[in-house]
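The following block contains the structure, expressed as C-alpha cells.
Complex shown without one protein chain; remaining protein chains in place.
Entry: chain A
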Amino acid sequence: MFQAFDVSTTALVAQRARLDTIAGNVANANSTRNEAGEAEPFRRRFVQFAAADMGFAGDGSAQAGARTATGVQFEVKTDETTPLRAVHAPGHPDAGPDGMLMLPNVDLTSEFVNAVEAARAYEANVTAVELSKQLAEQSLRILG
C-alpha cells in the first residue's frame, strides 16, 4: 500500500546524497591535498544513479510483473577524466618546480547548476509523496 512512499523516499535519499556530494565539491574547490594530508589535489565527486527493483507495486501478486515498483539507488564516483586546473602560483608549498599548482577539477558553475537541479528534483519527489499522502487520505473517506 505504501510502495509509492518507499519509491519516493529512495529518490529523496538519492537527491540528498547528490546535494551532499556537490557541497563537498564546492568546499574542496581549492583543496590541493587529500584527506591524509598528501599533496594530491581533490578530485570532483559525483553521484551515479541507477534504477532499483523494489518488489511489486499494487497488490503484490506475482502476476503484476509489469507493475514492479522501481526506486532509485546511487553510488558516489570520483571524476578522474576531467583535467585538473593548473595555475601559476610560485611559492605555494604544493606547487611544482615550474611554479605550477594543480587545483581540483571542480567547476563551480556546473556544480551550482547541478545543485539547483538536485534541489528541484528533491522538490518534485516531495510533491510525489504529497500526492501519495493525499491519495491515501482520500481513500480513508470511502470507509467514512
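Before moving on, here are some points about what is shown:
The working rule: a residue touches a chain if its C-beta (ideal position, glycine included) is under 8 Å from a C-beta of that chain, and two chains touch if they have at least 3 such contacts; residues count from 1.
In this section, contacts and distances are computed from a predicted model.
A chain of the complex is left out here; the name its UniProt entry carries, from "Homoserine O-acetyltransferase", "Flagellar hook-basal body complex protein FliE", "Carbohydrate ABC transporter permease" or "Diiron oxygenase", is "Flagellar hook-basal body complex protein FliE".
Interface residues of chain A facing the missing partner chain: 1-3, 5-6, 8-10, 12-14, 16-17, 52-56, 59-62, 71, 73-76, 129, 133, 136-137, 139-140, 143-144.
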